[in-house]
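So the structure is just underneath, and the comments pick up after that.
The complex appears here minus one protein chain, its other protein chains still in place.
Order of writing sets the chain letters: A and B. Residues in each chain are counted from 1.
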Amino acid sequence: MPKIMIGPVPRANNVVALEVTIENKKVVDARCTGVFFRGFELILRGRDPRDAPYLTLRICGICSSVHGTAAALALEDAAGVRPPKNGNLLRNLIHAADTLQNHIRHFYLFSLPDYVKGPDLGPFRPAYTTGCRLPPKDNDALVQHYFQALEISRLCHELVVLLGGKVPHTHGLLGGGGTVPPAADIIMGFSARLRKINDFIQNVMVPDTYLLAEAYKDYYEIGKRAPALLSYGHFPRGENDRERHFPPGAMVDGRPEKLDASLIREHLRFSWYAGESGLHPARGRTEPDREKEGAYSWVKAPRYNGRAMEGGPLARLWIRGDYRRGISTMDRLVARTLETELIGKLMEEWLGELEPGKPVFTPFNVPREAEGAGLTEAMRGPLGHWLRIEKGRIAHYQIVTPTAWNFSPRDDVGRPGPVEEALLGTPVENEMEPVEVGRVVRAFDVCSTCSTHVIVPGGPAKEMIILP
Amino acid sequence: MKIEKPRHSMINRLLHWTYAPAVLAAIASGFYIHKPSPFWGFKSMDSARKTHFISTYILAFSYLARFYSALWDKNYRELLPSRRTLAALPGFVKYELFLTKKKPEFPKYNPGQKFLITSLAILLPLLGVTGLPLYAVDAWQKQPPAVTGGLNPPRKIHYLTGVATTALIAPHIYFSVTDSLAKLKSIFTGYK
Partner (left out) sequence: MKKQEAEENGAAEIRPPVIFLGTNTCAGDMFSLLNSLAPGYREMLTDLIDCRYNYLLMAAEGEMALNALEETVKQFSGRYILVVEGSVPTRSNGLYCVIGYKNGRAVTALQAVRELGPGARYVVALGTCAAFGGPYAAAPNPSGSVPVQAVLDRPVINVPGCPVHPDWIMGTLAHLVLYGEPELDDFNRPKLFYRETIHNLCQRRHYFDSGIFASKPGEPWCMYKIGCKGPVTHADCPNRQWSGEHLSWPVKANTPCIGCTSPEFPEGDMPFFEHLPDVKLPGIRTTADGVGKAAGIITFLSIGAHLAGAILTGRLAHTFKKGFSEKGAGKIKDSLRKLLRKSVS
């Protein structure tokens, strides 16, 4: 039984690694490995809670504004404040613009090279020589669109710059709201760019996706798994966050359920962490231990009511009721594109709701003792930040990323994570060029930078924090 | 009238009255720079910074002159603590804590003054070393060399040193006014 190790797996926003076992040209076992560790939660401890949004942005270069959003929500939850209407809209717009950027880059820059022959130019060379099915005409068109997508995704990032000053790691997202008061010039610059982007999505990206789906129809049968889906919901509809444009929810055994965040547990048996397994993120306490026996990933195994849940555009659209064709590699790609289209349209609406001259930021004092949670949706699935403040400083910070859900290793009872499960049965034509494996994995939009973290070791902080 | 050696030489008195207002101006302007507020007596950052820079130039030169003068007239022997100072410390502390009524006699300066003067002699150059990289942000990037990297560490140390300096100068002024009027007079006239 040949085992093949694929690492690095680029085009996954930083590298991850996979170990797959192949029998009779089919994957019979798969292990996902997160290959690096940074320890953000450990670093956050003892710091000023207001710094959490700016610091956690730096977890991930492609979805940074989502971490900023989650941190801002957690801080607001703890401090008991809400942003003003404009602030909420600004944050939604930044979050959404970054999502468009991510989805466009994911489809063209990350996914396409698995299906299309690139130009004869580094870093498109070297590449696998097998598996590209598209006729030359379509192939060339997609390569041209690859480069067009570079321009359009830059425009998406410019939307973030307009409202946040810079990108990635934008400044306009804070606990309390946004910082750039909407004015005619900014709204105009934003809407003109957005129109170009939406044009591209509707006239290029959507047709391209269906072109690919047509040529690779068999991928509706590959990467399948039962619907076990999770979404925390994102884009609060009003500043009070009673409803979200994409609602929270879960699909368990094919049945829709209301989201109950208290059912989340983190398992550690196969992850390089010491300490107690199976705790809720708000309580979790573990330490990195790279030499741990039997473990194989820096990613922990979060479970919802004991189940490995999949998150991302497909899960969100499924829960929202917009897409229910099936759960497979191609469905994941198609849903991502459809979500891109949907969000682009929503942004046009939000832009119209901004009120020039009204406040964008609610000032607040950081409480001395408080707890808060910020749940939202990153591009690739559910993202949660849990925060505890003691003596006015961060005493405990816990982040459970979407890649932890999707790319999780086995849990304490040995159940595989979603990607591991989806890989089972994937046909592999040529063991030397296992292009099929990459297609299945990348459709999840895994992001190892997202996943590299740790629960803060337990016990009270050793430092005494004195604040005036 | 008996010819006696003045308690403070003319030059040292002149220097004292050069750096005393300069230090006060540096403190007020420095704290304005730290946390701008009309409380410190400035209207704008521009005026505070100019005051800070002019006063610290004056301070720097008068410090050097005073340093030289202390060496030249062997005045440093009176200023710096010695083993005898340490021996006299308990008695001095007892007196200042009102545990004894008898005022102990000291050659010229009491242990408290010696400690204060020595501290200032160290703190002021430290202010200069940490102030210069903030003043000439490009030329002095890596100064002070002991601190690894960037301007934030010298900025923090400059502030903390400024706080320490202020915390020493306040009791200096208090004791000058309340300990002995004759000695207070001598810093103006030279004689007790």
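The rule is simple: a contact is a pair of C-beta atoms (placed from the backbone, for glycine too) under 8 Å apart; a residue touches a chain by one contact, two chains touch by 3 or more.
The structure presented is a predicted model; accordingly, all values stated were derived computationally and were not measured.
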Original post:
So which of the visible chains would the left-out chain be touching?
Top reply: A, B
**OP:** Can you work out which residue in B:K5, B:K35 or B:K74 touches the chain that's missing from view?
**Re:** B:K35
Subject >> Chain not shown: contacting residue from A:E23, A:E151, A:E214 or A:D260 >> reply: A:E151
Subject >> Chain not shown, touching residues in subunit A >> reply: 4-11, 13-15, 17, 35-40, 42-43, 46-48, 50-51, 54-55, 58-62, 64, 105, 109, 113, 118, 121-128, 147, 150-151, 153-154, 157-158, 161-172, 174, 176-181, 189, 288, 290-291, 359-361, 363, 393, 438, 449, 454, 462-468
Subject >> In subunit B, positions touching the absent partner >> reply: 34-36, 42-46, 48, 96-98, 101, 134, 137-138, 141-142, 148-153, 155-156, 159-160, 163-164, 166-167, 170-171, 174, 178-182, 184-185, 189, 191
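Just so we're on the same page, only the chains that are shown with their structure count from here on.
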Subject >> Between subunit B and subunit A, distance of the C-alpha-averaged centres to the nearest whole Å >> reply: 58
